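Just one protein chain is left out here, and the rest sit where they should.
Letters A and B name the chains as they come in the text, with residue numbers starting at 1 for each one.
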Amino acid sequence: MSEAARRPLLRTALLAAAGLVLLLLPLATTPLLLDLGCQVLLACIGALSLMLLTGFAGQVSLGHAGLLAAGAFTVGILVKEATAPFWVTLPAAAIAGALLGLLFGLPSLRLRALYLAVSSLALHFIVIYLGGEYETLRGLSTGIMVDPPRLFGHELYGGRAWYILLLVVAMAVLLACRNLVRSRTGRAWAAIRAHETVAAALGIAVARHKLLAFVISSAFTALAGGLFAYYRGFVSIEAFSLYLSIQYVAMIIIGGMGSLGGAILGALFVTLFPYGIEAALSTLPHADRYAGAMFASNYAAFGLVMIFFLVFEPQGLIGLWRRWRPASAKAGRP
Amino acid sequence: MQLAVNIVVLAATYALIACGYVLIYRVSRVLNLAHGELMMVGAYLLVTVASASALPPLLAVGLAAALSLGVGVLVHLFLMRRLTGQPALAAVLTTIGLGILLRGLVVLLWSAEQQHPAQSLGLANPPITLFGGGRISTLSLALVLTTGAVYGGLFAFLRFSRWGIRMRAAGQNPLLAAQRGINLNGIYAVAWGLSTFTGSVAGILIALDSGLDTTMATIGLKAFPVALVGGLDSLLGSLLGALIVATAEVVLIQYVDPLLSDVVPFLILMAVLLARPWGLFGSREELDRV
Partner (left out) sequence: MIAPPLLTLEAVGVTYQRSIVALHGIDLTVQAGQIVAILGVNGAGKTTTLRAISGFVGLDQARVTGGCIRHRGTAIETLPPHLITRRGIVLVPERDKVFPNLTVAENLAAVVTAAAGTAERRRREQLVYEHFPRLAARRSSEAGLLSGGERQMLAVGAALLCGPELLLIDELSLGLAPIIVGELGERLKTIRSELGLAILLVEQSAAFALQMADHAYVLENGRVAAAGPAATLAADTDIQRYYLGTAAGERRSYRDGRTRPGACQ
């Protein structure tokens, strides 16, 4: 069999095997690991949508946490005020995200890179402020409780059910992103990212495609936020700090810009990172002495890793993988 | 009257922090989002100096500020220098990473508890009654005066000193500057040093006035819209931006909603970005460079 014919087959087999393992995972693990899996999957959805915006359409955002918050609060408010079922709240969250994305995206028509990042930062603070206002107004100073959603008469509860649901959603988002990137829209984004003026000269509707990137990315993000609200059963602005936005940016940097696989690797890395640090610290002698310093060490180490990737490995994990995998596989890469 | 005093104090605080953003951006086109953390480090250095030595307060403050200048230079030498030639965004993201690293390190080195360097220095902070009946704490007055002195000094430095002229030259056209024999890395290191120095002076004065913990970095971040509102490459702009933002913030907190405090600078920022993205005093062509 020729090399070219064997590769897709191998690839399909590998993907199928990976899918099977992912699906069967909940049968064999502890609740703690399942929770970790759910966190990773939520992060994957968020990271994929940010990758779409930044890695493919070239638009920077430091306001990702604001969009997640918007989705979570949409769900929270609808559940609280109207006891709406999830098949109303989740689409509503996505629509709220899309509208907010339009708003986030408008400055991008005038602003480039840095200034755009700054305006998204501003929008983050504005969304968080509005969320805080709602909490105060309704006297919910600690946050909004969200009851678990009901699906076919069953309450969606427990790690196993959530894991499956999130896996399905994450897969759907991944597929949607993959198709978008390969479509005409994706090519337009690539052109805009490479050179906006040239893209416009080539007849690409720059403004429309930029806004589209913001709308789609924000809708996915808000959906992730809404799912997060249900999963946690609780919404509060405390969960959506600027640090969360930075974590998402770090995911796509560490994973590798311009690659959907990179987004997933980054989400995995960043979500598991604090647990890794914790594990590393607990192996040290007198581990209990460092218990108080856990949070700070985690913070410092995270900053260090981010700097490391930016300075020494700008291609991210996916770049490392591409460099290290066997030369034979490299030859067939487009 | 008291309202006016509050506005002036807040404006002076913002202006003193904001000039650090402007210095670095103007010279090296890097947006330093770790400025708040660096200024916090400066304030914590004072805590160490105050506890490790029996220096008189003024000397301790001077020593801490001088050390922070060194910190800024080191940040350039060991970190930012490696990013020259890379996209501006990579540098900005690196400063974000640096900020996170510094926050963690500060807690590890100095603990997360609130510190009161004024107490350990034995510094009293009596309020002073002004002519119109407004009251201002001694240290706030010191802050306003320091801001005036720093801006005066920076204007003179950039206009008249050879190094200052070279900094402006390097900011306008780094290629030509290098070609005229200007050592860009030296200039950038000076810019980082000065920026961290002025930021730290602000951090130190705030810490002396109202204590110090890791929330100080947030004050630094709030001053960032101030720099952008005025125009990131203009010192005059950041003075004016500070005045605008401080006025809006003090008035809105007083008459509308105290929760607005965190969001006011960013609301003004959005308005300015949409109407006049290069800021009130910035130069227009800057936009296309980033």
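As a convention for this text, a residue touches a chain if its C-beta (ideal position, glycine included) is under 8 Å from a C-beta of that chain, and two chains touch if they have at least 3 such contacts.
Because the structure is predicted, anything quoted here is derived from the model rather than measured.
Trainee: So there's a chain missing from this view; which of the remaining chains does it actually touch?
Mentor: Output: missing chain touches B.
Trainee: Kindly state which of the options B:Leu55, B:Leu77, B:Ala178 or B:Ile219 is in contact with the chain not pictured.
Mentor: Final answer for the missing-chain contact: B:Ala178.
Trainee: For chain B, enumerate the residues touching the unshown chain of the complex.
Mentor: Against the missing chain, chain B presents residues 85, 162, 165-166, 168-169, 172-173, 175-184, 283.
Just so it is clear, only the chains that are shown with their structure count from here on.
Trainee: Measuring centre to centre with CA averages, how many angstrom lie between chain A and chain B?
Mentor: One centre to the other, that is 32 Å.
Trainee: For chain A, which residues are in contact with chain B within the complex?
Mentor: Chain A reaches chain B through residues 60, 106-107, 110-115, 117-119, 121-123, 125-126, 128-129, 132-133, 136, 242-243, 246, 249-250, 253, 293, 295-304, 306-307, 310-311, 314.
Trainee: Report the residues of chain B in contact with chain A in the complex, numbered from low to high.
Mentor: 31, 79, 82-83, 86-90, 92-94, 96-105, 107-108, 112, 221, 224-225, 228, 257, 259-260, 262-263, 266-267, 269-270, 273-274, 277, 287-288, 290
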